[in-house]
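Have a look at this one before I ask anything.
Apart from one protein chain that is not included, each protein chain of the complex appears where it belongs.
Let's look at chain A:
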Amino acid sequence: MPILIDMKRGSLASIPMIIGGIPFGVLFGSLASSYELSPWFAIVMSLFVFAGSAQFVAIGLIAVDAPLWVIVSTTFIVNLRHLLYAADLIKYVKQLPLLLRVLMGFGLTDETYAAVRPLYGSGEICERAGYYTYLGSFLSFYLMWNITTALGVIFGELIPGMSEWGLEFAMVATFISIITPYLKTYPFWLAMVTAGGTSILLVSLPNNLGLLVSAMAGVAVGYLADLQYRTIKPVSNNEGAS
């Protein structure tokens, strides 16, 4: 069954980030318990929203009784990066039927983008059948996220204080594992240093605005450095050859 093989490839490419996501999902469920939200609220949110970091920010806001518009607009800003992922994937999905694009849109997370995008880039999967690999990755993360949310809700009730263990560090480690493979040329290093430095300077801006501004600063600096990198690279190659 070639379809199953393609789907399995997506799941396999996702395994490291699934392992990193498990403590994060458990933490989300347990936080909902510690904020004394209905257990169903966390479970339904994971089922329908399916956006790890935005869900964290949202229940933090709900816990302090933030108004609806603040919760929704913060979710919007925290998730805005997925628009950029979608823009990058357009060339691989544009010939697919609408229903598939709906499913792929719903499942477009940092992790699935990080797992599947390099496979498109390297030619291991193609525009025609690559969506099976994408769906394999999406379904694996979706299952993991919903199971661990439910486990977190249950254990959070049984083990109070679990939300202070620092399980969210698993997300930090997972994101670092997504970032480091990119760091092969200096424009990517500059993009990282710019985004990281700016995010610390702007950390006190409200509603996660600092996140958006520093991400855009990182992209801009990376892009400008890349323009320069491309113009000087051939020269340095010639120098090396002579």
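Here, a contact is a pair of C-beta atoms (placed from the backbone, for glycine too) under 8 Å apart; a residue touches a chain by one contact, two chains touch by 3 or more; residues count from 1.
The rule is simple: contacts and distances are computed from a predicted model.
Engineer: UniProt names the one chain left off this complex as which of "AzlD domain-containing protein", "Phenylacetate-CoA oxygenase subunit PaaB", "Phosphonate C-P lyase system protein PhnL" or "Fe-S cluster assembly ATPase SufC"?
Structural biologist: Protein name of the absent chain (UniProt record): "AzlD domain-containing protein".
Engineer: Could you tell me which of A:Leu108, A:Ile125, A:Met144 or A:Met162 touches the chain that is not displayed?
Structural biologist: A:Leu108
Engineer: Thinking of the whole complex, not just what is shown, which of A:Ile3, A:Leu83, A:Cys126 or A:Ile159 touches the missing chain?
Structural biologist: Checking each option in A:Ile3, A:Leu83, A:Cys126 or A:Ile159, the one touching the absent chain turns out to be A:Leu83.
Engineer: For chain A, which residues touch the unseen chain?
Structural biologist: Contact residues on chain A toward the absent chain are 15-17, 19-20, 23, 38, 41, 44-45, 48-51, 53-55, 58, 62, 65, 68, 71-73, 75-76, 79-91, 93-96, 98, 101-102, 104-106, 108, 110, 113-114, 166, 168-183, 187-188, 191-192, 194-200, 203, 210-211, 214-220, 222-223, 226.
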